[in-house]
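Note that this is a trimmed complex: some chains were dropped, and none of the rest were shifted.
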């Protein structure tokens, strides 16, 4: 191909994206960003380009990120020991301090920096800013996990201001209670709650797996009762459990669709949104399984 | 390539357009649409997709179109004879009637229809609407060409309202004088005047040639003095003369850049805007030729 032919082929590609662009324009997408996609240097830049492109074609993008392994690394370097309670990490005051430093300081700044290199107008913030995430001490089955928090209220005014004025909020999931105590918040849950508060059309989890897998095969879509079955049978386990449950809470509270996709695949975010071929698992509002199977039989639409 | 690989390649293409998207975002482009690009069925749809894409990525697009051969055809069918004065077509009242019918009725509606199929939110209008193009009888060298008009004033408030609210104006170049008499206006000149009034960043002429040709080769960029030389020597002739002259008027009045590109080439509009390789002739603000040659020697930038 001559350079002109090559460029013309690109131009054709661009115009082929038009139907998906039209469908997404003006919609709000909340993207949980974590795992591998946040570790690999090349994937980070690819992610920055993808979200910037979404913003440029009219999507209102808000990002919630996790902290991953860096928190543990930095804690270790600073000589903070890790204690476990019933197999769950106990978050002491020093750890929250490290969480702030790594999440709100380093990780957040790095994501913002990369997006802004693409001209994405990102703005970093945490749940402490403008009282975004109001929290309280997490309690479940009497386990005391220290400064781990439950979200009790989301105040999205500040993020909405940013979205309406062409900025892209990048949110570190810290919460704060009425006494000013700062808590570490599960990023998957924070993303779901923020999607709810923003009445988002889409909530996308970029994770380290291809979606939900059963017997080695990707489940293309799933309802709440079926998900609970898979939790009972251990197919869905560990960190996937709060992710899936808070995602269904968000769906039930009005979020349009939830997707679990593989962040290790370059551009998987655009593929999920701009093509008919989904690349992960779509969570479907909780109709009884029977009704759903019938529906999927007819022609499961992706977006 | 598997379908997913194919889609991923497309996604990469999309993100590669980011720098050009950033550069064009929020800018106003006036596009003169005519000639072959307006005749061929496939090119028409391709044009509709291109301008819609520009709009979706944040460009404020206004289109001015000509009428081409259809006016003559319809006039002939209606039994209106064509008279010539000094070799120029004389526009009688019946002809203006046909111009209205074809330009504002059929051609305009067809362009709008095709863009709206792509979800481009086009709105058709003519220079008569909201007093957009105020005109007077054209006079030059004493020739009476009937109801051909000169633009005396542009009132762009209505188009600006449309652009600011996400609509794409598609303009038929009719003008009206203070007595309500309607005139036929040269579409090239109308595009230049409207670009001026909107303080557009780009004015693009889609025409039937590759740009300005000299000795069979495309001139990649040209200044006003050089253009006047080519007019004197007959290299630039006929309809290209008012096009080039009004284009330089627009440049001198503050329009950022003017491009003459080949509308017969699919997606040439996107190529000109979204790539470094220009595909036509760029008109450069009127520095003396010497300075310009030096500049072009250094590395003529395209956008």
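Just so it is clear, A and B label the chains in written order, and each chain counts residues from 1 on its own.
Please note the rule applied: contacts are C-beta pairs under 8 Å (C-beta built on N, C-alpha and C of every residue); 3 or more make two chains touch, one makes a residue touch a chain.
In this text the structure is predicted, and so the values were computed from the model without any measurement.
Visitor: Of the full homomeric complex, 2 copies appear; what's the total?
Guide: 6
Criterion: only the chains that are shown with their structure count from here on.
Visitor: Need the CA-centroid distance for the pair subunit A / subunit B, whole Å please.
Guide: Between these chains, centre-to-centre, one finds 45 Å.
Visitor: Once bound in the complex, which stretches of subunit A touch subunit B?
Guide: 3-4, 7-8, 10-19, 21-22, 25, 46, 49-50, 52-53, 56-58, 118-119, 265-267, 270-271, 274-275, 277, 279
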